[in-house]
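For this depiction, one protein chain was excluded, whereas all remaining protein chains were kept in their positions.
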Amino acid sequence: MLRVGVIGYGYWGPNLVRNFMNCDQSNVKTLSDLDPKRLAVCRTSYPSIETTTDYKEIINDPEIDAVVIATPVAAHYPLALEALRAGKHVWVEKPFTATTEQGETLLEEAEKRGLTIIVDHTFIYTGAVQKIKKLIDAGELGNIYYYDSTRINLGLFQQDVDVLWDLAVHDFSILHYLLGKKPTAISAIGKSHVPGKPENTAFVSLLYKDNFIAHINANWLSPIKVRQILIGGDKKMILFNDLEQAEKIKIYDSGLVLDNKEDLYQTLVDYRTGDMLAPKIPTTEALKEEVYHFIDCINTGKKPITSGEMGLEMVRLLSLASKSITQHGTPLDIR
Amino acid sequence: MLRVGVIGYGYWGPNLVRNFMNCDQSNVKTLSDLDPKRLAVCRTSYPSIETTTDYKEIINDPEIDAVVIATPVAAHYPLALEALRAGKHVWVEKPFTATTEQGETLLEEAEKRGLTIIVDHTFIYTGAVQKIKKLIDAGELGNIYYYDSTRINLGLFQQDVDVLWDLAVHDFSILHYLLGKKPTAISAIGKSHVPGKPENTAFVSLLYKDNFIAHINANWLSPIKVRQILIGGDKKMILFNDLEQAEKIKIYDSGLVLDNKEDLYQTLVDYRTGDMLAPKIPTTEALKEEVYHFIDCINTGKKPITSGEMGLEMVRLLSLASKSITQHGTPLDIR
Amino acid sequence: MLRVGVIGYGYWGPNLVRNFMNCDQSNVKTLSDLDPKRLAVCRTSYPSIETTTDYKEIINDPEIDAVVIATPVAAHYPLALEALRAGKHVWVEKPFTATTEQGETLLEEAEKRGLTIIVDHTFIYTGAVQKIKKLIDAGELGNIYYYDSTRINLGLFQQDVDVLWDLAVHDFSILHYLLGKKPTAISAIGKSHVPGKPENTAFVSLLYKDNFIAHINANWLSPIKVRQILIGGDKKMILFNDLEQAEKIKIYDSGLVLDNKEDLYQTLVDYRTGDMLAPKIPTTEALKEEVYHFIDCINTGKKPITSGEMGLEMVRLLSLASKSITQHGTPLDIR
Partner (left out) sequence: MLRVGVIGYGYWGPNLVRNFMNCDQSNVKTLSDLDPKRLAVCRTSYPSIETTTDYKEIINDPEIDAVVIATPVAAHYPLALEALRAGKHVWVEKPFTATTEQGETLLEEAEKRGLTIIVDHTFIYTGAVQKIKKLIDAGELGNIYYYDSTRINLGLFQQDVDVLWDLAVHDFSILHYLLGKKPTAISAIGKSHVPGKPENTAFVSLLYKDNFIAHINANWLSPIKVRQILIGGDKKMILFNDLEQAEKIKIYDSGLVLDNKEDLYQTLVDYRTGDMLAPKIPTTEALKEEVYHFIDCINTGKKPITSGEMGLEMVRLLSLASKSITQHGTPLDIR
């Protein structure tokens, strides 16, 4: 039974508490938040959880095995460092840290002490991404051409991060997981339209050694909500629409079209060239899967799928993308 | 009565012939195409039109007032030049020419002889774009933040142009018409996934003096067809979905969200903050409007909305975008 | 402060408990359910609520002011009767009772004792139905022609009711509330496709004195989920799609089309004749509104919108529809 302390009970915290409480191998012992009203909300639902406005009560509690950090990004590093030094395993919300240096320090600390760090890139544990991963690994898509994500909505302006670190980060992690190859350069353009606020609109391109290309359109100022990823291969193509309830993933025959005249007119009529399949996707909550995975990694010592190393890699890409934005989209080499 | 000669009867030619035939102020006298089978198709529908495989019969015919050029792009320049030198007004399909130098030469030639050039950026004449133009000019959108276009489908690989010159060109012309301001830099990333073929996937960003930004996602290898433009302002935002029959344009209250905590939780629940209006859009065929506009410009001597100058501006942007692609997206200054 | 006892903690019970707990004018004192496991679930979230498998502890508790009955339909009558006789106000889930006789007895009992009965036709309290009611009362739709509802999905086979009493009941209550006029005849056709189970597919028509008509398509065996109501008037028409997040209600100009030839061809092209407006709908939870309304009615003595009388009227229609089903759709007069 993993005894957990949770720091931060904002937007995501309640989901974390609920999943660690519902898991039969873990328990939340203590919750801390700077706002006593948030603690009261938690106590109504979970009277067994101790609450405090002082996170140190969690860090210093020898009965707590793991610390879950769900605070603004700036606090990730100091809190995770304290927790590791107190011998706790650490669960950190994405993005891992505000800088790569911070991430590297945390990794060293965890390595030295044999502790587990997981970064909560939740998307990786969804049934949809797991299904796509299986399709890609089985070669169903053939040679993969592009990844094209649109992640826009009328969003909240976050206090501490821009739209890149808030939304595009999901695609960085999905790309990393699905393809397992690293980009060679990154180019990003971003704009802030509200004075004094971070970038709310960003377009990011990731370039690779081969002719694969990834692109992300992230926007907090769109009148409509879109969560759509296209992955194109020469055999099959995938449309992943996360807002669909029943048909999240659609798999299309690619049907590459040749340019000789005969085919041309046929295709103008035919529009689409093959079958489309929407496979059943398991609906288990991603966070539930991730909680079990975290506990399993602690018990066995293996690296989480979304390990600290992976989280650091994401911070590296985000930092470089932010730098490209300051240079109006100039593509920057990765290492 | 404008007597017209049409050169080229491929994909778009039949629409041109039909509109110049149906117009009560114009008539198609002669059609030329290198393929006698295409000419036969035309004769079945319009037995009154003379047909020939030699375009010079059109150029040299003193009874013909205007020449419509609907050939592959490479032929636009030599054909238009011959037509102008023979004293004909010229209608050229988009993109105007393959290079800016060609466009400049044609403009000089037309200027010298007092002839009219129109470039067929048809989109400008649609009811939807006209409606958006009115909304913007009336200040309904307020301060405009961004233009974000997705123009993707399982397309034909054109013989002579890449996806940029085939699809993104529409957005260049719409942007130019709607906003009437020039970008200061352009960045484009493109990939060819089929050996020996031009770029089939491209992402273009246009930067401006202020914090307005335009972005275009153009793709011939998408399993789904999307024709969607978002225009975001601080008062209103527009969704223009050209595939919708009944609700092509949706106008949303923008509802900018502040970041204090109280508003934050309210908005998570509210999702959208105001009314949405889908105004009735006239369904007159754009090409019909354009034909009348061309004739009116010839008669009065005024410049077409999509004049040769405007067409040249588009070629300038396309050329620069193509150059940026060869530099992996490096933003290039415009003049 | 209204002290409430809740009987039944199945699918809907948790929503009732949550809303009576969150309301600042009410409190749940006791919950009963035959299944101790359900009681345990409640205690985890609400440790302050007493739980019991014996509902009589609620009926006999002098500190309890009102009893909320969320059991299978067959138990509504005996439980409500006991509660009324013990002097409690009563909240009953829809449908009110299994027979009209039962409903009449409960009304008499409540009348005699000056107690309030509310039947939980939740839909009436949604922002969407409230908005439509306002539009209709303001005469915006003009003369109303029809109400056409499709309420289908791959549903659960209820233990105790058929698809009519489970789904069509919503439309009966919405119709009653929106139009405030009574049908003169009802015709229903229904089929059971799973041996030993109640009707899973039903089509109901309600006829009125004038040429207004209402129709309901209810189906538990549809591969897709639809929750769509069309209301047609000669001035405006409404589409209410309850599955839409952002545009639940769309209001269309009706644009009646005349049959002379000129108009005919124009309309074939025009498709839709006016603007469409999707007004902002408040997102307050309907159940929250209903809880306040219940308390207000108890305090002031006024009749609830969804009173026992209204609930009885619904049972009368449902019973007649069920009878029509046994007669293969023969229309039956109402009174």
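Letters A, B and C mark the chains in the order given here, with residues in each chain numbered from 1 onward.
The rule we apply is simple: a residue touches a chain if its C-beta (ideal position, glycine included) is under 8 Å from a C-beta of that chain, and two chains touch if they have at least 3 such contacts.
Note that this is a predicted model, so its numbers are computed, not measured.
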{"item": "Chains shown that the absent chain touches, full complex", "value": "A, B, C"}
{"item": "Option touching the unshown chain, where A:134, A:280, A:302 or A:323 are the choices", "value": "A:280"}
{"item": "Residue among B:3, B:225, B:288 or B:303 touching the omitted chain", "value": "B:225"}
{"item": "Sole residue of C:215, C:288 or C:303 that reaches the chain not shown, by the stated touch rule", "value": "C:215"}
{"item": "Absent chain, residues of chain B that touch it", "value": "44-47, 224-225, 245-246"}
{"item": "Where the unshown chain meets chain A, residue by residue", "value": "245-247, 253, 269-280, 283"}
{"item": "Residues of chain C in contact with the chain not shown", "value": "11, 145-146, 148, 150, 152, 154-159, 185, 187, 189, 191-194, 197, 201, 203, 205, 207, 211-213, 215, 217, 219, 221-225, 230, 232, 234, 237-239, 250, 252, 254-259, 264, 267-268, 271-273, 276, 328-331"}
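The definition used in the following text is that only the chains that are shown with their structure count from here on.
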{"item": "Central chain (distance from its CA mean to the mean of all protein CA atoms)", "value": "A"}
{"item": "Separation of mean Cα positions, chain B and chain A [Å, integer]", "value": "38"}
{"item": "Multi-partner residues of chain A (each touching 2 or more other chains)", "value": "224-225"}
